[in-house]
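Please read through the structure below; I'll follow up with questions.
For this depiction, one protein chain was excluded, whereas all remaining protein chains were kept in their positions.
Our next item is chain A:
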Amino acid sequence: MTAALLAPSDPEAPPRRPSRSRVGVRDAVGQSLAIARRNLTQFKSDPSQLLDATVMPMVFTLVFVYVFGGAIGKGQADYRQYLIPGIMVQTVSFAAQVTGIALNLDFSKGVMDRFRSMPIARSAVLSGRIMADVCRLTLGQGVILAFAFLIGFRVRTDVPSVFAAVGLLVLYGVALSTIAAYVGLAIRSPQAVQSVGFLWMIPLQFGSSMFAPPSTMPGWLQAFVEVNPTTLVVDACRGLLDGGPVAGNVSGSLFWIGGLLLVFVPLAVRQYGRRTL
């Protein structure tokens, strides 16, 4: 073993000695995938991260369906059908928080020094994180859908619509993840990242049509609820899963997602650059 390590480098795979300052696209993608794999391995070793993001929405579901459901859902045939698309959006917004916390922890541990002293693409750590998030968000949706079926939720549309809904949810999750990434990189302490995360997430969740129809709310709140992207995504998913209008809400959602990415991707990248200087 010693001999193998100390022998001159394997002729089959000579070590990379970059002669230019830039990493080629193929290498950058490979490195992002390696980081993504690492982030997914984290979940395997510590599944609580995924649980955190799915258990909370399940608890919310039970509480809202069985405790408040009677009151809130008055006049609706089945409150579950109304609530579950909202819970699916809640799941992605909880899951997005993990992105910020995980990035922040990477920086507060020594591992970032290791990455930074290696010839890897600058974008690899961030893009690897996003790739892993897409897997995590999709998995989270699978778990929540299965749970929803267990408690009696039924899809009243078709399979392609379900895929479209999950796709939209994952996209929204990625957009929220970039906000969380920015917060996680901009703030030093992991506890503060968590508090600030909840600070922007709570109004986004509760100031929406997630749990109750906006028509039951006071006027000033309705104004907020109507422009809240969460409302658009929730209503789009209702349309896609339970039937009803879809097009307007989907295009509104996509518009918001694009806008959020346009603002927060550069912010997160810039903050990442600052932390790694």
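The criterion applied here is as follows: a residue touches a chain if its C-beta (ideal position, glycine included) is under 8 Å from a C-beta of that chain, and two chains touch if they have at least 3 such contacts; residues count from 1.
Here is the rule we use: contacts and distances are computed from a predicted model.
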Listed names "succinate dehydrogenase", "Glycolate oxidase FAD binding subunit", "ABC-type xenobiotic transporter" or "histidine kinase", matching UniProt entry of the absent chain: "ABC-type xenobiotic transporter"
Candidate in contact with the missing chain, chosen from A:111, A:202 or A:227: A:111
Missing-partner contacts on chain A, residue numbers: 1-2, 4-6, 8-10, 12-13, 15-23, 27, 30-31, 34-35, 37-38, 41-42, 45-46, 105, 109-120, 124, 277
